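Notes to accompany the following structure.
Only a portion of the chains appears, each positioned as in the full assembly.
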């Protein structure tokens, strides 16, 4: 079995500048997720951050990535449009993309969704989030209970301005009164995209075993298949196939 | 019952410059569709073209449009990005959008789909296209037979690089050996989008009674509902709803 090449991208700003965040993730939240994924077999994990050369994703990295995990929040507008276009083309050509939490407002997610990806309500309320499985046969729910709690979480709420997911896997309940489609699968071109809601930086969400398990499962789901070659830009006219 | 305000937008270039197209649509293909729609009650139809001031869609027109019908082919890149953004926001805010034929490569359709909207094959073969209904309960199939033929048509083929439609209504068969998802419904924000495949400019497709019927039905389907107000760009944090 071929190893899945996973690249974990983090803007990695708040962990360096905000003491509260630094305390939870001293080396960056990407490190915590990477360490977990490294305990698993079948994955070849590396990390990348915004402040690295070519914003961490030069061609030799991006083109050798099977599944890209994306975390961003305060620096969405710093990501180069050219990089966004390169990621976009890689996804349409088969690369898996897992977008975490505030990444809903990243350029790449907005571009791939075709909608504003805004929410009609949100709140840093440190309220209980309860994540319910609504598709218990989906491989992303492997090893999960019917629901699990994140005792303190940022409240994300409907209406979440995304296309209806091809497959909806999780719905979150928030103690303050909101619901949110927090686990969403999308097929786009040859690529698979998974959006996963939890992950506010001031709370140790990525130390939660179920949250990590979901990310791990999603890597397997988003792993590229060797499907047919497609033309991303289209091409010249084709001959008739009539015989 | 409130009348539906329909604006038919056509780039209107080939009908003026290409004698073959001019012969079929002397006043532009938008005029043929508009004349048909004007025979129906409940619609308030106007037309707009690329060469008009503000590319035919100044605010007072766009903001008073319930359903926008879009036909473009050779001048997609001439459409101003600012106009595309205005249309995009209007769709997310509820305006219906019907994209015809070559409009699959329009900026607005690509932006709203989040994919390249390319096809892996296509051909000006003047081959028979047979349009099959695959959702006979959908209102867009009102008054249609199980299939109908366009004796000479441009061949559009899979893989069509769009998101899986929320509801798939038509699949086209082409004599030369291809298939194509030619009737596709998408919900985006508060807006409804219908893509309809047939419509090559060198063939009198918009004189076909079933093609016209589909466009008419789609206007009714895409007509905005008075659903809840949403925030397209998001906003400040919200209070808890707990009681």
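For this structure, a couple of remarks:
For clarity, chains are labelled A and B in written order, and residue numbers in each chain start from 1.
In this text, contacts are C-beta pairs under 8 Å (C-beta built on N, C-alpha and C of every residue); 3 or more make two chains touch, one makes a residue touch a chain.
Small disclaimer: the values here were computed from a predicted structure and weren't measured.
Shown chains number 2; the total number of identical copies in the complete complex of this file is 4.
Here is the rule we go by: only the chains that are shown with their structure count from here on.
Chain A and chain B have CA centres that are 32 Å apart. Those residues of chain A whose C-beta lies close enough to touch chain B in the complex are 92, 105, 111-116, 118-125, 127, 155, 157, 159, 161, 163-164, 166, 175-178, 186-189, 228, 230-234, 237-243.
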